[in-house]
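Excluded from the complex is one protein chain; the other protein chains are retained at their positions.
== subunit A ==
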């Protein structure tokens, strides 16, 4: 035991002494192992590849190199704590842990230690209220936006009204999966549908009973909030009970190529929502190919380029780099501090022109952040899976969520957080 301890001391010293200080450090808390790896890998690859592209093509952001130390969390909160503590002393600017559980842990920590926490499309939904959550940003859309957009889409599909319809929610039995329940219940009152809740326990390989219930109760639509291996199993189970795929809609975390692939051709028509485009047809991929992939600098195995979650990792990296750029212009310094990056996030103005400049025309919706608005436009579009062409086809235009309802829920939940933690409102 003593020997282990001494070796540990030596190892920890060598491990923490490595990174240099004068660069922009954006840790990538990823997971390439465990039951969530199928979804964690493409996201981590997209994130790392975009940062590599900036380094190789432009020499970093504003002339300052970006360093992306990767740390494996396996979607596990204990390892998440370790990764956060291991990377924070290196001058980390922004954290993007891709896990709602780890996000909940990090919210008080980043608030005390002053790091930015950027959780696009996940995390604590009420962090959209910048008046309470100073250091947390979750634009462009959150779980409740997603639920509201899906319901709007389904209402349109049902011919304008969901009244009298039955909707089942198959969800990961965790903070992540439980988030949309409140919203869907409120919407049920408004739209007049009946909601059935079907929790699936971590990691999600056991879903026989849930799908038996769906087979018996025959809901008109099934909404899924799943992640990792749960997605693949759910889609396979839906195929097994011959549930019509076009009536099965997943949130953006339940719609990647890796999720539909195991079910093969039968998954054709499965629908998912996204807050950005997908596919490798954007001009940015010309540079990506030239500077990163063909140069042998790509992350991972390089087989995920242009997929749905790869695009999402790239989206997160793009927003972070744009926020850092905004911070650099605002403060006139290349080596920005976490406080300055927070200002950058708060004053981010991402326009369509800027997206075109970045080689991503029409990839995402414009964002104008403010001190109070950390939640963004809250819009998304639906994609359906084309099993023959092995690609996602747009199934709708951009749909705006029910802002009025969600703002009320956000205000309620963030007020509860503020009362719990004695946080004073800002931006007044």
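Note that in this section a residue touches a chain if its C-beta (ideal position, glycine included) is under 8 Å from a C-beta of that chain, and two chains touch if they have at least 3 such contacts; residues count from 1.
Methods note: contacts and distances are computed from a predicted model.
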Options "CHAD domain-containing protein", "Branched-chain amino acid ABC transporter permease", "Lipooligosaccharide transport system ATP-binding protein" or "NADH-quinone oxidoreductase subunit H": UniProt name of the undisplayed chain: "Branched-chain amino acid ABC transporter permease"
Residue of A:163, A:240 or A:421 touching the missing chain in the full complex: A:421
Residue in contact with the excluded chain [from A:105, A:337 or A:396]: A:105
Touch with the omitted chain, as defined above, among A:202, A:289, A:325 or A:391: A:202
Subunit A residues that touch the omitted chain in the full complex: 1, 4-5, 7-8, 11-12, 14-16, 18, 30, 32-33, 37, 41, 70-72, 74, 76-78, 81-82, 85-86, 88-89, 100-101, 104-105, 107-109, 111-113, 124-125, 173-176, 178-179, 181-182, 199, 201-202, 300, 413, 416, 420-421
